[in-house]
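Have a look at the structure below before the remarks.
The complex is shown incomplete by one protein chain, all other protein chains being positioned as in the whole.
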Amino acid sequence: MKVVGLGLALQAAVLALATTTAGLAEERGGRPGFEAKVEYCKTCHGLSGEGYRGYYAMPRLAGQQPKYIENQLRAFIERRRVNPVMFNVAHVLTPTTLAALTTHFHELNPPPLGGAPRENIGLGRTIFEQGLPESNVAACSACHGPDAKGHEEIPRLAGQLYPYTVKSLTYWSKERGQGGQRDDTSAIMVVTTHNLTPAQISAIASYLAYLR
Amino acid sequence: MKALRLSVLLGAALFAAAATRCFAEDHPPEPLPKPQLDAKIAYCKTCHGLAGQGFRAAYTMPRIAGQQPEYLEEQLRAFIERRRLHPLMQNVAQALNPATLSAIAAHFRDLNPKPLGGAAKDLVSVGKKIYEEGVPDRQVAACASCHGPEAKGEGAMPRLAGQLHEYTSQTLANWGRERGQDPAKPDSSALMQPIAQALTREQTAAVAAYLEGLQ
Partner (left out) sequence: MKRKRAALTLLAVAALAEAPALAQEQLPVRNCAWCHGPSAQGSGAAPRIAGQRASYIEKELLEFREHARDNPASKQYMWGATARLSPQAAHDFAQYYSALPAQPAEDGDGSLVESGKLIYEQGVPDANVVSCIVCHGPRGEGFDAIPRLGGMSYAYIKGRLEQWTKGYDASAHPMPIVSSKLSAADIEALASYVSFLK
């Protein structure tokens, strides 16, 4: 008896829900324009651009160098950087929107998302500051700055998500510089990423994840 | 007994050190095999640009393409011996095999990319005048007299053509703080010291702007 009653009640609930959704938009909702596009980016990249760990790790964009974001968006559009989701996102952007987005994210400054393992932060810091000359790995700080905030087209790394940094360094040549002869700023990282071991990559990524 | 054993050990150590040095002088270290040399050169290019043209990053990495080999080797040796101080290059130097210096320098000598550019154009003519005529009332000789009319350098005198303007300005401004840092081992950097000191900031900027555009 109890089961039957419950079942009926459930069906009634479903029916109730169904009828109340009749007023749902026939067309897609949301405001047009820049605000909507910013919100769209933030849906995946975090409400303050701090990044988000989904099935894929969506990187932090907050505080990022505008020239770097711009280069990456163009690289996605031109398929010099291969990422099916970001290609779709980027290729509908107008140049004005693209430029405005980069400025917007540059100005955000939430604390780092954190969540990285902590055991090898010290090693990560050492590699970041001094490189590994015996392994022909340049000091990251030389280009990315001692505070890892980047410079012009060289990206900020401070506060970047651990799984994203690990993936980027590990699969660098598979994802970036896919445009053949076309000029691509990603070429400079090929040697470095090639010479890093997985343990070193993990250490560096751990260090960066907590940098403000 | 203990003292004797210790002194024997010490004696042996000293002997070994001396023997190694004698050995090294008679038998210079083998140059690196090609794959390792190539890897080291690729490493240099990570910062100095894929064609050695220099790179503007958090630090300004100078152009080394087309540099005079004797000068480049001397600078690398100065980093190794801490006669020239720079935190980034110090780390690089730690892992530099002295036997590779001439091979590295030879590689970069042969590179000739376009200058990176970027300096203010309005300073160029002022800079050219200083480069060619010096600044007589400050006892600054014409740069061209040592670095050559086309700023390509010669022997121990560096090429300046195509050098990044920020690097040139910083170098002249920091000369005495960065170079010749071992008083026990004076080096050729002493030559530039009075000149670096005599030039004003504006004059340095002008010369740097002129040099950056030279192919």
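The letters A and B name the chains in turn, as written, and every chain counts its residues from 1.
Everything that follows uses one rule, which is that contacts are C-beta pairs under 8 Å (C-beta built on N, C-alpha and C of every residue); 3 or more make two chains touch, one makes a residue touch a chain.
Computed from a predicted model, the values in this text were never measured in an experiment.
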Task: Among the chains presented, those that the missing one touches - done: A
- [ ] Give the residue, chosen from A:91, A:118 or A:212, that touches the chain omitted from the document.
- [x] A:91
- [ ] Name every residue on chain A in touch with the hidden partner chain.
- [x] 2-3, 6-7, 10-11, 13-14, 16-17, 20-21, 24-30, 36-37, 39-40, 42-44, 47, 52-56, 58, 84-85, 88-89, 91-92
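Operating definition for what follows: only the chains that are shown with their structure count from here on.
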Open item on the list: Quick check: how many Å separate the C-alpha centres of chain A and chain B?
Closed with: 39
Task: Touching residues (chain side chain A, partner chain B) in the complex - done: 130-131, 133-134, 136-139, 141-146, 150-152, 154, 187-189, 191-192, 195
TODO: Spell out the part of chain B that touches chain A in their complex, as residue ranges.
DONE: 39-40, 42-43, 45-47, 50, 55-59, 61, 88, 91-96
